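Yeah, one chain of the complex is gone here, protein chain that is, but the others are all in their spots.
Naming follows writing order (A and B), and every chain is counted from residue 1.
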Amino acid sequence: MSFDKRVDGRGLLDLRPMEAKVGVIEKADGSAYFRMGDTVAYAAVYGPRELVPRFKQNPKKGVLRCNYNMLPFSGVGERIRPGGNRRSKEISMVTEKALLPVVLLDHFPNSVVDVFIELPQTDAGSRCAGITAAALALADAGIPMKDLVSAVAVGKVDDKLLVDLRYEEEAFEGEVSDIPFAFIHNTGEVSLLQMDGIIDDENLIKLVDLARDAALKVYEVQKQALLEKFKKVGDSNERK
Amino acid sequence: MRGNDEAHHILRYFENNLRYDGRGLTDYRNIEYELNVVKTAEGSASVKFGGTHVIAGVKLSIDQPYPDTPNKGNLMVEVSLSPLASEEYMPGPPDIDAVEFSRVVDRGLREAPALDFEKLCIKEGEAVWNVSVDIVVINDDGNLIDVAGFAAMLALMNARFPKVVDDKVDYHELTDEKLPIKHIVLPTTVFKIDKYLFIDPIVEEFELAEARLTLTRRDDGKICAIQKGGDYPLKKEDIEKMLVLSKEKFEELLKIAKGVTQ
Partner (left out) sequence: MGVVKVKDKEIVIPGQLLAEGMDFVPTGDAYREDDKVYSKRLGLVEINKRVIKVIPLSGSYVPREGDTVVGVVSDILVSGWRVDLGGAYSAVLPIKDAVNEFIKRGEDLTKYFDIGDVLFAKISRVTSQMLIDLTLRDKGLTKLVGGRIIKFPPVKVPRIIGKNASMITMLKKATQCKIYVGKNGYIWIDGKPNQELLLTKVIKKIDEEAHTSGLTDRVKEFLEKETGQKLG
């Protein structure tokens, strides 16, 4: 069985349609909604706020705490029992590591910034959607950041290099690799890199560049979402 | 962060039939809903009452029936207070408020009953449909029981059975067959501060409330669940007035819910 074309008719390097909005959860200090095809993520930021227990407080810098969770009705099959599992714990951790290089922790010593990511609907690329939404929520909250982080998954399905895999592509019954990436925008440095599947070194290196190009497109969507927040009033008014 | 004069302050509004958002004591906020918002659920609804936003999703599965009800399907309802929704909520097992809200919404749907459980039977004693409704609070601006109950009902009304192939559920395809709805069931909670009764509180009002009474009714007006909450007791006259107000409000919500299914 060979992989010929993508189910939804996309080009090999095309991302699914994306949608992003910030300020969607009014009670949170910052929040965002991000959709990539059929994968949807909400992110909310609370903080900086008091970190308890107090012994965890660091007088030199703050703490970034991320929690990723899939909602019970978000899976492609049966209901997912709430409460998280080992997979979501690991994703929470790599999400934190993906965002850490850009968050200026020394600006909020002795306190914590909590980032909550919940997905009501998934179709692969969920941790990437979560990280992308989280970066937006952090910016919306006014947490000092050097830069934004943008995430996207790439992979090799059979002999084709693909960008932004869907569940059906990940489930292909041949050689598959699903490789989520996250990039810091200005420097192009990689802050998330994992893989499920099988890949050879040469193709992995090719995929880094493909992922970087794709992440730049994700960044544009993020940027628009942040600017959109101020558009409704701003434009009609004169700037001094 | 609330000062201890706030309870007193809000009464000046209530005296004038006003609230912090300009509403009257018995007015609902703007109610918005969207059906079928979650593709991975067999039925779903996103509902907003003002700023309070919840998403309800229905998931179906086939299981063995319980031994004492061999010809009936099952219902499970859970309300979860997502940490997205408020600075008070943390990830982890449901706290007592989530448990209370879940059980109150569950009771109403179960007792009415909202679903014809016998029609959920596939093969007596062997296979029945299990219906799970998960209601996740995305933004908590008060009145969670009513909004969760409303969203749960809308999700059930719009849910469809998935295809079954060789006795196994194929979640990728939904049939056109909707769930067997027996009754439309909706909770309405009436709150009390001092001598004033009000509905659909914002979160500040919810926290200042001295008592609350949730009355869940079904489409023929009969009550199918009751829950009194809050630290203060209710007089008989209070309950009588709350019954009247809840019925009036139920009719308003029922009209919206009925308009949802074409």
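Simple rule for what comes next: contacts are C-beta pairs under 8 Å (C-beta built on N, C-alpha and C of every residue); 3 or more make two chains touch, one makes a residue touch a chain.
Note that the structure is a prediction, hence the values are computed from the model and not measured.
When the omitted chain is restored, the residue from A:Leu105, A:Ala139, A:Leu165 or A:Leu207 that touches it is A:Ala139. Across A:Arg127, A:Lys156 or A:His185, the single residue that touches the chain missing here is A:His185. In the complete complex, the hidden chain is touched by one of A:Met18, A:Leu148 or A:Val176, namely A:Leu148. Touch with the hidden chain on the side of subunit B covers residues 1-6, 8-10, 12-13, 16, 18, 20, 22. Looking at subunit A, the residues touching the absent chain are 29-30, 47-51, 59, 62, 102, 104, 108-112, 139-148, 184-186, 223, 226-227, 229-230, 233-234, 237-240.
Please note the rule applied: only the chains that are shown with their structure count from here on.
Contacts from subunit B toward subunit A in the complex involve residues 37-41, 44, 51, 53, 55, 57-59, 61, 78, 80, 82-87, 91, 93, 132, 134, 136, 138-141, 169, 171-172, 203. Taken in their complex, subunit A has these residues touching subunit B: 25-28, 31, 38, 42-44, 46, 49, 67, 69, 71-79, 82-84, 114, 116, 118, 120-123.
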